[in-house]
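Below: one structure, written as structure tokens.
Shown here: the complex without one of its protein chains, the others still in place.
Chains here go by letter, A, B, C, D, E and F, matching the order in which they are written, and residues are numbered from 1 within each.
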Amino acid sequence: MEIILAIIIGVLYAAGIYMILRRSLVKLIIGIILLGNGANLLIFLLGRITEGAPPIIPENSKVFLEAYADPLPQALILTAIVISFGLQSFAIILVKRAHKVVKTDDLDEMNATDEDS
Amino acid sequence: MLAAILLGFLFAILLVFTGKFFRGKLAVLSAIIPGALFAYFASFIPEIASGEIISRTYQWVPAFGVDLSFKLDGLSLLFSLMITGIGFLVFAYTASYLKGHKYLDRFYGYLSLFMAAMLGLVLSDNIISLFVFWELTSISSFFLIGFNNSNPASRKSALTALGITGFGGFFLLAGALLLGNITGTFTISEMLGMKEAIAGSEYYILAVLFIFVAAFTKSAQFPFHFWLPGAMKAPTPVSTYLHSATMVKAGIYLLMRFTPILGDQEFWNTSLIIVGGITMVYSAIHALFRTDLKGVLAYSTISALGILVFLIGLGTKGAFLAAAVFIIVHALYKATLFLVTGIIDHQTGTRDVTRLGGLRKIMMPVAIAGILAAISSAGIPPSIGFLGKELTYEASAHAETFTVIIVIAIVLTKILLLWAGFVAGIKPFVGKLPEAHKDVKAPGFLMWGPAIILAVLGILFGIFPKLIESALVKPVVLALGADASDYHLALWHGFNTVLLLSGITIAVGILLYFFVKPSIKLENRIGKLEFISPKSILEKGTHYFGVFSAFWTNVFQNGYLRNYVTTIVLFLVVLVSYILFGTAGVTIDYSKLSQVTAYELVVAIILIAGVFYTVFTKSRLAAVAAMGVVGLAICLIFVFYSAPDLAMTQFSIDTLTVILFVLVLYRLPKYLSLSDYKMRIRDGILSVSLGAIICLLALQVLAEPTNSEISDFYAENAYKMAHGKNVVNVILVDFRGADTLIEISVLAIAAIGVFGLLKLRLKSTDRSQ
Amino acid sequence: MTQQLILYPLLLQLFLAILLMFFWRKISAQRIISMIGSLIHLAVSIGVFAYIWNHGTQTVQAGDWEAPFGITFIADTFAATMVLLTSIAGLAVSIFSSGSVISDRLRFGYFPIFHFLLLGLTGAFLTGDIFNLYVWFEIIIISSFVLITIGGEKAQLEGAVKYFTLNFLASMIFLTAIAVLYGLTGSLNMADLAGKVAAVENRALVEIDAILFLIAFGIKSALFPLYFWLPASYHTPPSAVSAIFGGLLTKVGVYALIRVFTLIFVGDVLLDQILLVLAIFTLFSGALGALVQNNIRKVFSYLIICHIGYMIIGLGMFTEVAIAGAIFYLIHDILVKTNLFMMSGLIYRITGSNSMRALGGFYANYPKLSLLLFIPLFSLVGIPPLSGFWPKISLITAAFESESYWSLAAIIFASFITLVVISKLWAEVFWKDVQEIPARPKFRYFHKIRNIKRIQIVVPIVFLSLVSLYVGFGAEHIQILSARISSELMDSQQYIDAVLNSQKTQ
Amino acid sequence: MKSRFVSNLLLTFVWVALTGDFGFPNYVFGFIVNFFILWVITRGNRDARYFTIIPKLIAFFFYFLWELFKANLQVAYEVSTPHYRMKPGIVKVPLSVQSNLGITFLANMISLTPGTLSLDVSNDKKVLYVHSMYITNREEFIDGIKNGFEKRILEILK
Amino acid sequence: MRTLILKTASNYLLPVLLVFSIFILLRGHYLPGGGFVGGLIAAIAFVLHAFANGLDNTKGLLRFHPGFLMPVGLGLAFFSGLTPVLFFDDPFMTGLWFPEPFPVIGSVGSALFFDIGVYLVVIGVTLTIIFTISESA
Amino acid sequence: MSSIIIGILVTLGTLFVLLSAIGLIRMPDTYMRISVNTKAATLGVGLILVGTAVFFNDLSTTSRSLVIILFVFLTAPVSAHLIGRASYFTGVKLWKGSVVDDLKGKYQKNSYILKSEIDDTPEDNVDHTKLDDDNK
Partner (left out) sequence: MTLTDYLYYVILPLLAFSVLLIVYRFIKGPSIADKIIALDVLITTGIGIIGVYSIIHGRSTFLDTAMILALIAFLSTVAFSYYLEKRNRKK
């Protein structure tokens, strides 16, 4: 499965960047979300995956009795997911405002700040 | 000695706060400072003449080996006296010249700053602190040259001067550090003993080149000379001070200071002779084509500096002697001529020599000063100029190679300089007084006094050379590493070739003066050749450099976000694939990977289908819905691989994101497809390469052995020590609780940001505040 | 209580941020809390610095979980210095903000976010955990997103879209790098990683991971060719915001680069070469960019990029002298860049413009202010003995020692262009005759605002100018500090011991 | 007051079911938690009425299951055979139930039964618009609903 | 949305979802769940209510601006981490636990208060964002 | 024994899910697709979860399974109603074989107030011919 997950991650990275490279504001956000998912899955995969063994200590035991998945990457991803959520919400609103104020859908037309002034 | 240097700085700072006080009649009082300093340095003459060297060292930044160590030997004494002596006269002169000027206090501030920096420069025995003062002279001269800063030309020449001398400054720093690197010390007097080591070092040429660039830029040597005529935009006291005795001589000082360390090498000598030679001839010729008095003086100054460089390059005892004398000669007559020019300009309002004449009738004392200075400049006996010229010819005639060319060059230069001296010192005073100048008033004593003093000194030292011989000249030669104790300065050395050359020079020079009058026609004629001058080449260069800068900047900072992203991703792809494919080689160890199962495959397929649909659909809403499909697939992946917490969070957050999208979606732009086909292909290739690289990288990493030390610790202690069984949650709230605390702060900030973005509407008056 | 001392700057900032949120609409109270809090923060940071200086590197294991299992906070001399600089710049900008940021912005959380930003910076300097560093980076970028958009003007929003996207990209690359690092070593503690990364057999993967870190931090620190977000956005927000951005934001990227490349990825020739090449191009591009700008804030923006090159060139040469130079430059640059952006704000307040073409006559009209502004401007140029000069001694010396002549050329080139740019700026803004800038009705010109506000705007500039004068004239102290930091960085064993062996000795 | 107490009790049962811990402390804790929640949301549902007649509910449940199963088979047949035999359409069903809860309950039951879908309730709460796949006889269809689900719901909610 | 069905359903779903969210919050230390997910579910409950009943009704229900939960939650989380520093001179965020486990909840310690802080912040943040957007959409 | 019960429950559930999936493909218009799916999938999942409850045979799992079933059965019809109604006024047409449309002309344009009788203001009402979909 690792190989499939690796391909999925590759697809998410590729799609994320591809969408960011479009000129449309909405596509930019979607690209950001896809890229974020890709990065999270990468942590997940590289922290090594285990099937059917959540890192939860059984009810009547103080330690794990059998194999368990590495909990640390999961905690990291949780943190990353929540942070990405904050960033994405902000991005969505930023784009909405930018669209309203700058009055363009086209990122290519948002280059006034790079021009000499 | 530190106090002596700091005095100028302190005075400058004082002026910031007490400026009003010195703006009025009391301005002349500020001359007390250079005057006192002159007296202070003059008191060292006997000691220095007897061969002593006075040193003082103050700790500053020992961590860098940078001290404020000062050394007063013959060379620095001569310069100190010129700096303070001429400084004294210029300070006094200014009080009258800029009388009532709104910013007189500032002017004195810059002058004092400059004087102090100059003193520090010539007294420093630490090459880094020398550099510090060197830069301070550049920056204070920037302010002096740009004093009339409302005039664009003035600003431009200040910028040019700072640009050129600043440019040279960096080379001085590089040279200093290189020398420090070779010798292990920044103290100049310690370097003296390491002459051989330096010359033998593989970095010798480089070090010398660095020092040369510094000296040549500061002392206006070809092809860096053109900032100097431009600097004539400054008020005349500035020109007097900077260009006769001080700033432009800093480069000369530097070369002299390093002669005993770097000199006596073929590269050193030949380069100096060539550069000095070209400079003196080139600019002496140029002087011929000027009508502005200050222009004439500027070019003759450059030429004189060329002579000095040339003499240092000759490197013989005689040459050093000639250089030492010529420094004094030049300081005296050039300062006089500048002062005189300043008076003329101040009284008549013009410096155009073609429109000047007969002024002796109005300002006799000035005329006397001018004529005496011209005589000295022409090297006519009994002026000290004659002495200087004789010594120069003597040294040239003893040059080891290309003697004839050298002699012709120096004689030609001297002839032209005679012309220049006469034009500046005599021409305005003789002949008929133009109608326009009938009502010109005579200048006050504060103006002509300093000129007369300097002019008279020029004659006095010529008649009584003993006055300066052992006091000033010989200690300089000693400081340059030669012993001239057996030599005696005198006007008369009997009939010889040198005297013959002198005669020819004076005769031809005077003839030239009578036959070639300065004229606009001449000036325009040379103007046509301006396009090949270093100045215009540099200006063109600067222009194209600006064009290039704009081009380079706009290539990268082109305003298109997608290009920025492309560059970054391309950079990543290229670097990573270089290592991945170039040095490592990709191998995938399938044995370490687990089996692919059917339902996993299906999850993968729906995820990829969702992604592709998101990317290629033309509807925003469908794209958002497809993101939901992707989110569900990821959630299922988390479930399949034992991460229920993640699955829950991922799904909740996905749903919230969908809600967010939906709430703003109809305010968002349409899901446009703006890129053309070619761009899509290009971006597609780039994105796919990134995806492929990440995929391969992941597989490579998976083939590496794992280390579960940390997760084992968590598993072991989650319940026993942290009282929890959901290890993920225990990590989040306990083992790595700090992460979580920050993370919720991130959320709170995002919420505040959203709130502000949507609710804050600035009134139009508050825009951009 | 001294055991926890190094956490106090962090805890204080977090406390301030939360406290300020409780005072949401009471902006006068916010101003006072922010200024007093920043003052206390400075005092605490000085305390921390003094303690580290006297007692050496200190660590705190958050949650009392021994390293490498919990999150380690560690203050070596480098970190303590950065925290101190943050508090100095923070205090200055806090006062400056009180005077210059309009109340509408303050009503929407300016001060809480500002202190969250300082919190993030402090945390990034103090953490000894790579993922924790990521989280601090996120708090920094989200705060900066909010600060850069607060007010939501057109230019701000345009700049912010780029700023956001590229910084988000950096975060993702950072995350990717952490994923690879964790996959290779199973650890996140930086001291622990130092040993574990060295033990990884597949060096190519380590190299690739280092490249990923380089790009992630390179974007943050505005290295060539990753700097685009900076010139696109730094001139758009209120100048108080630009000030803290210009002074500290890129520097935290530099800090991370230095940290990671002296502790975890050490001794890789290829990486050092890449760093050098990037640094040289950074110096070059930044300088050229600065040369062609007209808006003074844009000039400073490009100069930020340019001067990042000095620090990275020091890291790339990787000798003790070179890194000491980089550190010295870092210290100098934080103070001066913060000051310069505040200065641009002052100029804007006075004239209503930041365009060099439009401005003029400053020297004639505000001589004392001009002399004040001379200090940061020419400190930046490195006119000796002002602060920017000294680090060049180390850098050029290092260039000779490592025979890196391209570096030498780049250093001289960049210094020269900086000189040209700043003197041109001086001539235009200060010397040129005053131009008629159309008066803006209702604009809160400097002469129209209350006295206390004027003081709040000028005092921080004076304060930072004095500090940079101290750096210049007291270069001895700074150089000793830089050299000590450099030697600590080059000999990372003591850092590792402080983290991993502290429990064993207790 | 009474209804709030009842809902509090009901929610306590939900809580206990969720946690799967039937110990007494859990009841107490669940009660406290739910009391707090009701305190927070109290304004929204003053007109709340809860089902109290458990047997009727159970009977209804089995009736519903039967309807569900029956209709599912019909749909299964439809889906798995090649030709369409449907006569779909939207039918207006007049409502006898008055309360919001009743209407919602009815509409949902109709939706849950295969082949029919409650599209919307008119704003005056008089009619329910139902989409059905088999409208052979319009009146028969309406009667089926009125005598089936609606009747039972009216009984329960009485 | 003017739909009676949704309105009625959401009024019944709201308390259920809130109960559920607290349930998820409290069991997080033992089973999947915790402050994040709990907070998200609580927020989603209110959002659902807002969709069905209109924003003003939901806001009326809450009685205070949801943004207020952010400093409260942050303060709680911060304070639970600070307690060991202030009172026990232990490092920041050191876990403090009551010696005996409580019924239902299990062991009670600073981590629980921390998680409650997280819960409040997540509710505050999510609702602030969504309410703000709804208001200005 | 319990395995067989579980097997039957899960198999039935899965078949219902499959049925709804096929229905989703086969049904000719959106309303019928909604109609088919809301139930088949719901019933299917319900059966699978009953199977799960039987399998684990403990209180906590059973109660969780029941809660899921409850949630699914509570929300599915509401979803169906929402999406069905939205389909109607966004202009999704009934299958050509439909025999009756009592809803026609009863949604007021813009406000989507739904009337129980057709009144005399037809110009206010939703007009299917002029609405388009996001897809187009």
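As a convention for this text, contacts are C-beta pairs under 8 Å (C-beta built on N, C-alpha and C of every residue); 3 or more make two chains touch, one makes a residue touch a chain.
Nothing here was measured: the structure is a model prediction, and the numbers come from that model.
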Here the chain that is not shown touches A, B, E, F
Missing-chain contact among A:12, A:42, A:56 or A:87 belongs to A:56
Residue list for chain E contacting the dropped chain reads 1, 6, 17, 20, 31-33, 37, 41, 44, 47-48, 51-52
Contacts from chain F to the absent chain lie at residues 3, 6-7, 10-11, 13-15, 17-18, 20-22, 24-25, 30, 33-34, 37, 41-42, 44-45, 48-49, 51-52, 55-56, 58, 60-61, 64-65, 67-68, 71-72, 75-76, 78-80, 82-87, 89-90, 92, 110-112, 131, 133-135
Where chain A meets the chain that is not shown, the residues are 51-54, 56
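We adopt the following convention: only the chains that are shown with their structure count from here on.
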Contacting chain B as well as chain C are chains A, E
Farthest chain from chain D by C-alpha centroid distance is chain B
Expressed in whole Å, how far the mean CA point of chain A lies from that of chain B is 49
Distance in whole angstrom between the CA centres of chain B and chain F is 78
Note: chain D sits from chain A at a C-alpha centroid distance in Å of 39
Expected list for chain C, residues touching two or more other chains, is 14, 21, 62-63, 131, 135, 138, 142, 145-146, 149, 152-153, 161-162, 165, 169, 176, 180, 183, 188, 231-232, 292
Multi-chain contacts in chain F, i.e. residues touching at least two other chains, fall at 74, 78, 81, 85, 113-114
The answer for chain E against chain F in the complex is residues 1-3, 5-6, 9, 13
The chain B residues in contact with chain E across the complex are 644-645, 648-649, 652-653, 655-656, 659-660, 663-664, 667, 721-726, 728-730, 732-734, 737-738, 740-741, 744-745, 747-748, 750-752, 754-755, 758-759
Given the complex, residues on chain A that touch chain E span 54, 56, 78, 82, 86, 89, 93
